[in-house]
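Only one protein chain is missing; all other protein chains are in place.
Chain nomenclature is as follows: A, B and C, assigned in order of appearance, with residue numbering initiated at 1 for each chain independently.
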Amino acid sequence: MSITIGIVGGTGYTGVELLRLLAAHPQAHLQVITSRSEAGMPVAALFPNLRGHVDIAFSAPDSKALSACDLVFFATPNGTAMQMVPELLEAGVKVIDLAADFRLHDAQLWEQWYAMPHACSHLLPEAVYGLPEIYRAEIAKARLVANPGCYPTAVQLGFLPLLEAGVIDTNNLIADAKSGVSGAGRKAEVATLLGEAGENFKAYKVDGHRHLPEIKQGLTEINKAPVALTFVSHLVPMIRGIHATLYAKLNTDLSQQALQKLFEDRYQNERFVDVLPAGTTPETRSVRGNNWCRLAVYRPQGADTVVVLSVIDNLVKGAAGQAVQNMNILFGLAEETGLNTIALLP
Amino acid sequence: MSITIGIVGGTGYTGVELLRLLAAHPQAHLQVITSRSEAGMPVAALFPNLRGHVDIAFSAPDSKALSACDLVFFATPNGTAMQMVPELLEAGVKVIDLAADFRLHDAQLWEQWYAMPHACSHLLPEAVYGLPEIYRAEIAKARLVANPGCYPTAVQLGFLPLLEAGVIDTNNLIADAKSGVSGAGRKAEVATLLGEAGENFKAYKVDGHRHLPEIKQGLTEINKAPVALTFVSHLVPMIRGIHATLYAKLNTDLSQQALQKLFEDRYQNERFVDVLPAGTTPETRSVRGNNWCRLAVYRPQGADTVVVLSVIDNLVKGAAGQAVQNMNILFGLAEETGLNTIALLP
Amino acid sequence: MSITIGIVGGTGYTGVELLRLLAAHPQAHLQVITSRSEAGMPVAALFPNLRGHVDIAFSAPDSKALSACDLVFFATPNGTAMQMVPELLEAGVKVIDLAADFRLHDAQLWEQWYAMPHACSHLLPEAVYGLPEIYRAEIAKARLVANPGCYPTAVQLGFLPLLEAGVIDTNNLIADAKSGVSGAGRKAEVATLLGEAGENFKAYKVDGHRHLPEIKQGLTEINKAPVALTFVSHLVPMIRGIHATLYAKLNTDLSQQALQKLFEDRYQNERFVDVLPAGTTPETRSVRGNNWCRLAVYRPQGADTVVVLSVIDNLVKGAAGQAVQNMNILFGLAEETGLNTIALLP
Partner (left out) sequence: MSITIGIVGGTGYTGVELLRLLAAHPQAHLQVITSRSEAGMPVAALFPNLRGHVDIAFSAPDSKALSACDLVFFATPNGTAMQMVPELLEAGVKVIDLAADFRLHDAQLWEQWYAMPHACSHLLPEAVYGLPEIYRAEIAKARLVANPGCYPTAVQLGFLPLLEAGVIDTNNLIADAKSGVSGAGRKAEVATLLGEAGENFKAYKVDGHRHLPEIKQGLTEINKAPVALTFVSHLVPMIRGIHATLYAKLNTDLSQQALQKLFEDRYQNERFVDVLPAGTTPETRSVRGNNWCRLAVYRPQGADTVVVLSVIDNLVKGAAGQAVQNMNILFGLAEETGLNTIALLP
């Protein structure tokens, strides 16, 4: 099987990562990649790591060329995909949006956080949230997949076993999350210059990060009831990686061993979630460039607070890798096709 | 006034930072610096930044030379100061220990966390915990000052206004703390190689960091009752800086403005604590190389969780700078003497 | 004595460093700092490290306010100072330009490399090139000082003793120079994002960097005859620091010891040039945040190629620090006034 693929956008970090993964995917055939700003430029001139692997050039946006694909990925800023998706779906093309346009079910909530009107809110009920560890069956049947955000992926996979088991107080969840700067994208901005973000650590958007409503929606669905969550994001002086440190109060007396087993059981059949041995801690570099989420669970000092550590590569399991995982599910391929790589360490 | 000073140790990061600060201090006269391993080596040969500023050499440990000083700093591994302090105190020398030997009041607790017998537990009641923002009056009269740990400084200064005001639930405190690698010292270890700690983020010692009992002791004293604290430490791929993100449940309905005022009022007369304007976030680089703690307080989304952000330079306010601040208090100098420098940014 | 000071520009890295140094200078009184884009914003809101040290705000450009100063620094992009300097000089104000407007004596050459017409080429003969180690006497009498570029400072100080002694073949000089990213300034650009410049090393502008004609002019003046120089600049994944590795062919058989003595003799009275002991290598961190240039000279394997290693902090000796040094000379102060700080290590 060969899947003909179009990419809209693709000049950012999510885009180059998607290109890297698709170039190594045995069934993916990249047919068109559009970029208004870079039309005409060979992809490998912008991203020299792709020399010898990707030989097409960016082209101007062209709905006809995209409509001829089996699948179109949107690696665009928020608000772009929603302008083009209805036409593509109508043409029978499947769509995976790596931006946020279809992540929230509630159009009003979306408009409030993203500060623009939603162009096709009628598609929100149909869009499937692309977190395979929860919604695999729905993804398999979808036309339109909303690929999750990076923080939401790390946080939801960390809380998931605890929420499903009903063993924590859901009125007091804390997610202290840290991200490398590639999460901010490949945009010319002072705040993410090496001179500013290097040798520095800070929190940002403490009052409210756009991933907060997405995480709360996800945790609420898992919990089948609302949750109260405090989410603080931080910027780490490194390029790739997210580390979420999660805190919750146990409402039942689970031992460290029982917690460990809870996590191992929940994820035993998941190809891309790795529960580490008790007593070890996951490092972001252990998933650099690959699609794993690695988790550890602790009950420090035997007190009633459970701590979960969750790491992903924000550009892979937090973006392009999960998108390819969703593509594999959409097209009935083995879920790890093209994703069976080993993290680069050191 | 000239204060003759001895330093024991001084080949580590805390030591070189102390040397940098003392070299710029108008009243400090460094008379002797001892190091068993580096005896005979000029200090500036080990630390080239001190060329032209520090012209003495390391000498072998010599209690006579140290006894002739007004003040001796210990910048040694844990367990060294306690072997030499009694003799120095007897000789009328004042002592500031930058290690942990005199930080805990409870000798048994100390022995449990530091895994060795305490050599002079009789001095523990006399030792003053050198956090000037709380114990300034006691420090002024002390012979022996236990300079606080780096994490404990950042965490205690962040919780202090909330605990003193009694506005938070003290059964559920969370301190998610992040440190640059210089906190691990200048020891040859695989874990802090650039090849291991660079481009990487991880938690460590989740089960129990030695700073936990120190922080709990401090918070308990402020609170005048025990507190329950979860403390998780993380390693940041940078050299200097600590960022503590603190979470607590409000037990009374304080607005964001009221919280801001609470912090500003508490620290209005503190020379080295800076409460940032509401809505801004402290960056570790804003205190790089200087003795400030910068704080911000938030009540995200108006929920009942208060979030405090606290940054220090772990080697300055978290170690050598606070030690010099304590020296100034001990000798009746203006507290900012020799410490009135500006952080290096970028 | 109090020197009233104006700064034009000051929102970039050179500016914040100048502010840091002037705030600690006992005779400097900062009276006005102008910025078109940031007019009205307190300086310390843009640069939080200056909180508590600099309490004025940026103001709109205002030649009257600047004319009332004793000295005006230009920390502006190339091409700005030349528009305002004639009026200031006429008003009796002394000027130090940290940009390139007055560095080249030849207006045509300037216009070729900087791609704009020069607005006051009649001042070029009067402008003094502010490298104190060569032009100290001229600086003392100047009205207008052209503060040298960062690479030119490191390269000229490294070649100086060899050229003055006439011991190298001047037809074959090579300067392989490496800079931290702060040399590119605090501009929003993709190329200096942490995501691009972090964990990466590359050469840039191999065909011709603007500092090339400045360096050649300087070396030619020292040599009293033209020189042939190949200059290649590289970008290092760090914030501060320049390392120049210089290569030349000896035209006379000087031993390693003789070379060492040549350098030590030349710089024995220089406050800010430090010739390291034979066999050691300078590190950029050994000058981080201070005004030193540290040098080492080698004759590897006894062959006829001499190698000089030269490090500076590009923002200090390569920009703001040298500007303050020039100010001290202009106003008859001791040259190290306000500059006697110790590099931050680690």
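Basically, a residue touches a chain if its C-beta (ideal position, glycine included) is under 8 Å from a C-beta of that chain, and two chains touch if they have at least 3 such contacts.
Note that the structure is a prediction, hence the values are computed from the model and not measured.
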The omitted chain touches A, B, C
Where B:V181, B:V206 or B:V273 are the choices, the one touching the absent chain is B:V181
Contact with the hidden chain, among C:G195, C:G218 or C:G338, goes to C:G195
Chain B residues touching the chain left out here are 13, 181-182, 184, 186-190, 192-199, 237-239
Per the touch rule stated above, chain C touches the missing chain via residues 172, 174, 176, 178, 180, 195-196, 198-204, 206-208, 212, 228, 230-232, 234, 236-241, 243, 245, 247, 249, 279, 281-285, 288, 296, 298, 300-301, 303, 305, 307, 309, 311, 346
Listed in rising order, the chain A residues that touch the chain left out are 13, 16, 20, 23-24, 47-53, 182, 186, 198-199, 239-240, 274, 276, 280, 282-283, 285-290, 292, 294, 315, 341-346
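The criterion applied here is as follows: only the chains that are shown with their structure count from here on.
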If one overlooks chain B, the chains that stay joined by touching are one piece
Of all chains, the one whose CA centroid lies most distant from that of chain A is C
Chain centres from averaged Cα atoms put chain B and chain C apart, in whole Å, by 36
In whole angstrom, the CA-centroid distance of chain A from chain B equals 39
Contacts with two or more other chains occur in chain C at residues 13, 182, 186, 198-199, 239
